[in-house]
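Read through the structure below, which is laid out as structure tokens, and then see the notes.
Only a single protein chain was left out; the remaining protein chains are all shown in position.
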Amino acid sequence: MKADRIASVIFILIALVFWSRTGDLQYNGLIFPRLLIIFLILLSAVMFGQTFVTKETKKEGFVPKEFKYIITSIIVVFAWVSLLNIAGFIVSSVVMLTFFTVILDLQRPTFFRTISSLVIYALMVCTFWFIFHKFLLVPLPTGYLI
Amino acid sequence: MKRCKVMMIVFLAALVGLTFTTAAIAKYPDKPVTYVICFNPGGESDITARIQQQPLEKVLGVPVVMVYKKGGGGAVGWSELMRTKPDGYTIYGTNIPHTIVQPMTRGNAGYETEKINNVYFFEFTPDILAVTTDSEIKTLQDFVEYAKKNPGVSVGGSGQPSANSLGCEAFGKVAGLKLTYISFTGSGAAVPALLGGHVKALMTYTSMAARYPDKIRALAIAADKRAKALPDVPTFKELGYEFVEGAYRGVAVPPGTPKEIRQTLEKAFEKVNYDAEVITKMEDLGFIMEYYGEDASRDLVSKLTGYYRQLLKELGLLKK
Partner (left out) sequence: MVEAISASFGHIFTLKVILMIIAGLFGGLLSGALPGLTATMAVALLVPFTFTMDPTEGLIVLGAIYMACIYGGSFSAILVNTPGTPSSIGTTFDGFPMAKKGEGERAILTATFSSAYGGIIGVFFLLFLSPPLASVALKFGPPEYFWMAVFGITIISSLASKNILKGFIGGAIGLLISTIGIAPIGGDVRFTAGFPQLQGGIELIVALIGFFCIPEALTMIANRMQKFHLTETKRQHGILLKTFKEVMKKQGNLLRSSILGTLVGILPGAGGSVANLVAYNEAIRVSKHPDDFGTGIPDGIIATEASNNAVVGGGMIPLVTLGIPGAPPDAVLYGVLLLHGLRPGPELFTTHSHVVYTFIMSLFVATILMIPVGVISGRLLHRTVVRLPIRFLAPIIFFLTIIGSYSIRNNVTDVYIMLTLGIIGYVLKRLDFHPGPITLGLILGPIGEMGFVQAILMGQILPNKWMIFFNRPLSWVLIIMSVLSLGWPFFMKRIAKHWKIKEMTIDES
């Protein structure tokens, strides 16, 4: 419930930020957003009020178990995307996929498992690259390497 | 003796370097060229590009791949044009007045009009004022009288600001009428609105009249001369209204593209534009062929920039 309370306040704040950005719009451009912002503020206020009225039900906390795995995954994926324009599609994907798999391994990562993952991914990514880039001519991110 | 050796090496290096660069350019193009359309597939920019696709492949000798980057009325694509590698393997379709009007009316469109390096403008689609075929308005004069009796009459069109919306304002000024322009996401959305009776008239493009000849009656065309696809439609000028407006379509390359590549592309598009099949298909669909080379394009853009700047200032839409 406390999480709901914080969330409703955040929503109201975000709505106000949006409102402040409607200053220099023409009439036609601002009516709809403004109506929506009012709607959102009203609903969030109701939600805020509700948190005081309804009883606390026992639920699992907002912070999940194994939180560090989530944070690590997010960092890995963001790094992966930033790498795309530098190292190119194939190289960054193969490297990051393998890295990701090793991190997530439930057992202890051994040399064999790492290398086998690398090989599988290299094959997979190259196949994708061939189908999409060479055959269908869909552009994929390019970098300094492939 | 030593100095002679050094000179020899420098001379050879320069020679090798020169051959490499000229070889690289002389070989252009040797891999597929990407033709970026900054709008939806199925739209008019897509259709004109598709008409050009096969002849272009023949002239350039390499495959031409269409890629779509829509958003912001084309602005998302054109802002990426600024950052694309200037090696001639990615060309962007450009449109006037979008590329002129967007930087003027938006704080940050992501690009500047002058930085867009147009190599060719190949077609012009004039505005037309249209009503349904079963409307009581039969000529432009009927419309003007109707509009005088009913100020604020609804005129639909595609986009805002666009050739349709600015054309509507310009015509309103010239004829002394108060028109309410209602913008739709595209001509494909504006036409059903007219047919369903939700708007009284459309300030749309000739291509719409060519597509729906039995449903739309074009009252006048905003060009210097009549269009081949609509031979019976008089120009605004003939009827006494000094009003010319429409959209140009062309291609551009990223800033910093070498001159040889630009010239190759310019010649290629010119050749495609003289292709008989291309001409027939384009004119059937209501497009008017134009042949602006690179320098002529630059002049066209600066002339129109001045015109639109004035118009936008009067409408109070100028941001910079």
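By letter and in written order, the chains are A and B; residue numbering begins at 1 in each of them.
Throughout what follows, contacts are C-beta pairs under 8 Å (C-beta built on N, C-alpha and C of every residue); 3 or more make two chains touch, one makes a residue touch a chain.
Since the model is a prediction, treat every value here as computed from it, not as a measurement.
Novice: May I ask you to list the residues on chain A that touch the chain which is not drawn?
Specialist: 3-4, 7, 11, 15, 18, 21-22, 25-26, 28-33, 36-37, 39-40, 43-44, 46-47, 50, 62, 64-67, 69-70, 73-74, 77-78, 80-81, 84-85, 93, 96-97, 100-101, 104-106, 117, 124-125, 128, 132, 136-141
Novice: What chain B residues would touch the chain not displayed?
Specialist: That gives, for chain B, the contact residues 40-43, 46-47, 50-51, 53-54, 65-73, 75-76, 79-80, 105-111, 150, 152-154, 159-161, 180-185, 188-189, 191-193, 195-199, 211-212, 214-215, 281, 284-285.
Keep this in mind: only the chains that are shown with their structure count from here on.
Novice: Between chain A and chain B, what is the gap in Å from one C-alpha centre to the other?
Specialist: The computed centroid separation for chain A versus chain B comes out at 37 Å.
Novice: Within the complex, which stretch of chain A touches chain B?
Specialist: Per the touch definition, chain A meets chain B at residues 137, 139.
Novice: Show which residues of chain B lie in contact with chain A when the two form their complex.
Specialist: For this pair, the touching residues of chain B are 32, 34, 63, 65, 67.
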